[in-house]
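See below for the structure under consideration.
Excluded from the complex is one protein chain; the other protein chains are retained at their positions.
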Amino acid sequence: MLTYTLRRLLTAVPTLIFISFVIFLLLELAPGDPLADQPLTIPAEVRERMRTAMGLDEAAHVRYWKWLVQFVWVEPQVILDRWLGTSMAEGELRILSWQFRAPVFDIIWQRIPQTLTVVGIAYVVGVMIALPIGIVSAYRQYSWFDQIGTFVSMVGFSVPTFFTGVLLIVIFSVNLGWFPSIYDTTLRVTDWPSFVRQVSQMVMPVAVLALYNAAQISRFMRSSMLDNLNQDYVRTARAKGMGETTVVLVHVLRNSLIPVVTVIALGVPTIFAGAIITEQVFKVNGLGQLLITAIQANDLPMVQTLTFVFAVLIVTFNLIADILYGILDPRIRYD
Amino acid sequence: MTELAPAPAVEAALRPPRSQWRDVWDQFRSHRGALFGLLVFGSIVMFSVVGPYLWTVDPKFIAIRSRDLGMSWAHPFGTDQLGRDIFARMMAGGRVSLAVGLTAMALSILLGTLIGVTAGFFRRLDGLLMRLTDLFLALPLLPLLLVMVMLFRESLARQFGPETGIFLLIVVAIGVTSWMQTARIVRGEVLALKEREFVLAARSIGTPPRRMILRHILPNVLSPIMVSATLGIATAIITESALSFLGLGFPPDFPTWGRLLFDGVDYLQQFPERVIWPGVYISLTVLSVNFIGDGLRDALDPRIRGR
Partner (left out) sequence: MRLKTALLGAVALAAFAPAAMAERGADGQVNIIYWQAPSILNPYLSGGTKDIEAASMIIEPLGRYDQDGVLQAWLAAEVPTVENGGVAADLTSITWKIRPGILWSDGTPFTSADVVFTHEYCTHPEGGCAQLSKFDGVESVEAIDDLTVKITFKAPTPVPYGPFTGGQGPVIQAAQFANCLGAAAPGCTDANFYPIGTGPFRVTDFRPNDVIQMEANPNYRDPAKPRFATVTFKGGGDAAAAGRAVLETGEFDYAWNLQLAPSVIQGMVAAGKGQAISAFGTLVERIETNMTNPSPDLPEGERSTLKHPHPFLSDPAVRKALSMAIDRELLVEVGYGQAGRPTCTIVPSPPNFASTRDDCLGQDVAGANALLDEAGWLRGADGIRAKDGVRLSILYQTSTNAVRQDFQALVKQWWSEIGVETELKNVSASVFFGGDPGSPDTFQKFYADVEMYANNFDGTDPQSYLANYRCGNEPRPETGWQGENINRFCDPAYDALLDELARTANFEERGRIARQLAEMLTVDSYTIIPLVDRGRVSAHSNSLGGVVLNTWDSELWNVADWYRVK
């Protein structure tokens, strides 16, 4: 397992560089112009000069190389500088966003707190709900609990968040006035009242996202449990006189987790990608909103950096999932 | 059951041998949820396919003076902000949404299963295919779709006509960008299955890989595939609406359920039925497909069948 992990980590480097190159090519090829949102009253020559100032007149491969150097060399130095108080990166050109003319990573750091609190908590809540629901609905297949669970999770998954979000706002903000419809990203939790405000502004986005996540994960959990409940080893375990709890929660659960672990692991990077629509609906303005506005504004350095960070997380979590398979089912061997 | 066994057993022995598919159907029939799902799904399909022949109002016809009407006999679901009949638009939208949802889901499941099984079964291909999966997971969806539309829209429209061309483009776009999760899940399951006794046994008697996959591996990864398929339909219908909202999908006056839902959200407070109908139809479709999937899975599982 250790050699496998090491080998995977080593191959991850060329993989990621290749991925970054493909992302760059894709963004180059995609139609669009960073000046599209500028008013039509700005004449063509001025636009040309604005493009030049952004560095768009350089050849594509030069821009890719510059970005790569900035990402793997300059930006880590900036982080080290911040931790150690050194000044290694002084005078080096960082990755600058075209929209903000500011370092991309400064904005990303600014956005991480709200994304992690809202999307992250929603994910944890979703998983916490989904696993028990999946287990119980499988164990009591076709009971009323299972039927309701199926119904709620299917509706939860098939009705998009742009609808459920607005619906919650209309009910709880407009009609009842319980929760704010607009998330305040500047709120600092310092005391009890500010904590209450933070919780009340998080309730709706977390609920919407958690429902969506839980719907998906609980379906996979249920079906995987069903597959395993009929296996011979379950009958054997019961025949040996093991308690029902042990049979279900130790033997069956462990063997059922493989597809669920995949779904959960694939979901973790999406926490960092943010929830684009939900963030828009509730004005959480996290990483998801950052990415979508950057795409709409054709802010290529921002899109490239964000998607690449995302790629790093995906590769990492897929590796983690693969290692978890080995732990859950010792028969799986990669070497 | 055991006490009653002798008599039916004799009868069974006298009857001609039954085909496997007949068994599957019998088991499926005994699944109430599945039958119900089939019924609902069938009526939704009928609504969209046969409906327009019975309800001959043109879904694109604008009767501007009768806009924003509530439900009535003339307009069972009311009219929209341009006076178009929502009932007719739901039918027309259903054709597109169902076709896109089912085809895109099928494509995505096919790709996902193919890649997942291949990666899980053949160790040599695993690394390559999983890195490919990583790559696709990492690609930003929106620019990818923009590029696909830019490169292929005109040539496809010229080859197959504007509507079929865009249909193909959308189905391929959704299919190609949504197979990764299925692939990862299937691969994980295959990795575990591969070490199970029955697979080892099959291998020890020299079963060739193709037969091994088709007879032993695939039937055992069916349930996660079924779940992916049901969830995939919902995703495809919604993604289609996002695409047409972004101007990448069907022409703007072409109704689809996702688009009707999206357009209706602004009118949520004044005309809630405008969101409720498409929402209900999408949910019903997904729910019924889910129940059908449940029934099929049970019916195809020999351990459950016959119980």
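Letters A and B name the chains as they come in the text, with residue numbers starting at 1 for each one.
We adopt the following convention: a residue touches a chain if its C-beta (ideal position, glycine included) is under 8 Å from a C-beta of that chain, and two chains touch if they have at least 3 such contacts.
Quantities reported herein were computed from a predicted structural model and do not represent experimental measurements.
In the complete complex, the hidden chain is touched by one of A:Thr3, A:Ser87 or A:Thr186, namely A:Thr186. The chain that is not drawn here is touched, among residues A:Ile17, A:Ala53, A:Val72 or A:Val199, by A:Ala53. Although one chain is not displayed, its contacts with chain B can still be listed: residues 60-62, 64, 67-68, 81-82, 84, 146, 150, 154, 158, 162, 245-248, 251-253, 263, 265-267, 269-270.
Considering the complete assembly, chain A touches the hidden chain via residues 29, 31-54, 93, 96-97, 99-103, 106-107, 110-111, 166, 169, 173-174, 177, 180-182, 184-186, 280-281, 283, 285, 289-290, 293, 295-298.
One rule holds for everything that comes next: only the chains that are shown with their structure count from here on.
Only residues 33, 123, 127, 130-131, 133-135, 137-140, 142-144, 146-147, 150, 180-181, 184-185, 188-189, 191-192, 195-196, 220, 223-224, 226-227, 230-231, 234, 237-238, 241, 258, 261-262, 265, 268-269, 275, 279, 282-283, 285-287, 290-291, 297, 301, 303-304 of chain B touch chain A when the two sit together in their complex. Chain A meets chain B in the complex at residues 11, 15, 18-19, 22-23, 26-27, 29-32, 142, 147, 150-151, 154-155, 157-160, 162-163, 166-167, 170, 174, 216, 219-220, 223-224, 226-227, 230, 258-259, 261-263, 266, 269, 291-292, 295, 303, 307-308, 310-311, 314-315, 318, 321, 325, 329, 331-334.
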